[in-house]
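Below: one structure in structure tokens.
Each chain you see keeps its place in the complex, though not every chain is here.
Naming follows writing order (A and B), and every chain is counted from residue 1.
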């Protein structure tokens, strides 16, 4: 979030007060939900035939509102707008909708539905979940890299070994990567392995270790994430409790030392 | 559970004493089990041919017992009957059985087997498990919503992108939702993806992120539930232990302060 200076009664300040107000955010959420309904209705040809024009009008109005919202934010926060990843997210989603959807770019029309993902940036509890998910990624970094290396080596190996006989499954590096991803999810791996073994009887020596090792790596990833999550929660919980306990132990010890000093003094005097 | 006033020797009180008695609950459980057997036997045409009439008679008797039980409960607890979710559960299950099972409602006859689910509400240990499951749901709320948004956006996107060429899999929003649910369970996803890629070579850019993101969300959901369960148990365990430890630490500190007061007094006097 951009820094939030106290809004002054200037134009910028007034606009900032508006775009940061609860009712404004709720309005945007309502517009997104309305837009989600019209975009979902567009998938039904019968509804498009009857309400097509109304739906397009609503869609255009929603887009205008998003553009105005974004322009207001850009006006208020200026360059600091781009310091927040979520703003980039909103910016790109709205920008996609503004590209003229002609010819080979018609897929962009379909991407308008991505606007609904803006709910993730607008509703705080969801924002937290996405941020927690993203924050968990670096902790998985090394293990994902190990998995990527194993995956890359296996792909080149399978392409070289089986590519000649099975061009559809293992013909190019891309095909092999897809096939190995499917095997990693265990989807139809046995049929593929049986087909390959009919030509190369030793092929099981590739498939079974690949499945066991990738399953073991994914298991490790899984454990890493669980352990990480448990630890960070347990630490926070334990810290405050422990600090209280320790404060008490410190109080006891200093109390005791003070007492001893008094008694020692009494002995010296007495 | 409805509040449980001490049963007075009125009619209401006497009935309440009966329906809350152990033997009454056990009788109902026995009737449910008997009914479960006859309903299971109804699936075998040979048994229906031979014992059909006896089975229907038993079924009618069991239903009567459930209706009487429910009426007694309604008479005793009156409106407070409906404050307990489990009572609603029992009420709806019995009500379904009373709708005349004619014509297009013949599916309702099949739903009579749902009566066996009443065991979940009658046996305390199962009741606890179901309640624990339901109590875990709100904690999953936000993440389920994020998953729902991603799922909705993906459904609309896939319908728009692939619906024209694959009407059976992605023709309507409903078909796409079913197909994506199957893909999320990894069931036959590779075949679907290969078919779609034959027409749209870039389709992997939809399927692979969808699988990875939905698997990651489900993993997060999983971790959330495990961490939540572990925490609530660990907290309960730790609380009593800690409280005992703290009581002792407090006793030590106050003992020490009293001692110091005495010594200080001695010094002043001495």
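Please note the rule applied: contacts are C-beta pairs under 8 Å (C-beta built on N, C-alpha and C of every residue); 3 or more make two chains touch, one makes a residue touch a chain.
Owing to the predicted nature of the structure, the values given are computational and were not obtained by experimental measurement.
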item: Complete complex - number of sequence copies, 2 represented; value: 4
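FYI, only the chains that are shown with their structure count from here on.
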item: Subunit A-facing residues of subunit B, complex; value: 142-143, 145-146, 149-150, 152-153, 156-157, 159-161, 163, 172-173, 176, 186-191, 193, 204, 208, 211, 216-217, 219-220, 223, 226-227, 230-231, 235, 242, 245-246, 249-250, 252-253, 256-257, 259-260, 263-264, 266-267, 270
item: Subunit A residues within the subunit B interface of the complex; value: 36, 39-40, 42-44, 107, 109-111, 113-114, 116-117, 119-120, 125-126, 128-130, 132-133, 178, 181-182, 185-188, 222, 225-226, 229-230, 233, 237, 241, 245, 248-249, 251-252, 255-256, 258-259, 262-263, 265-266, 270
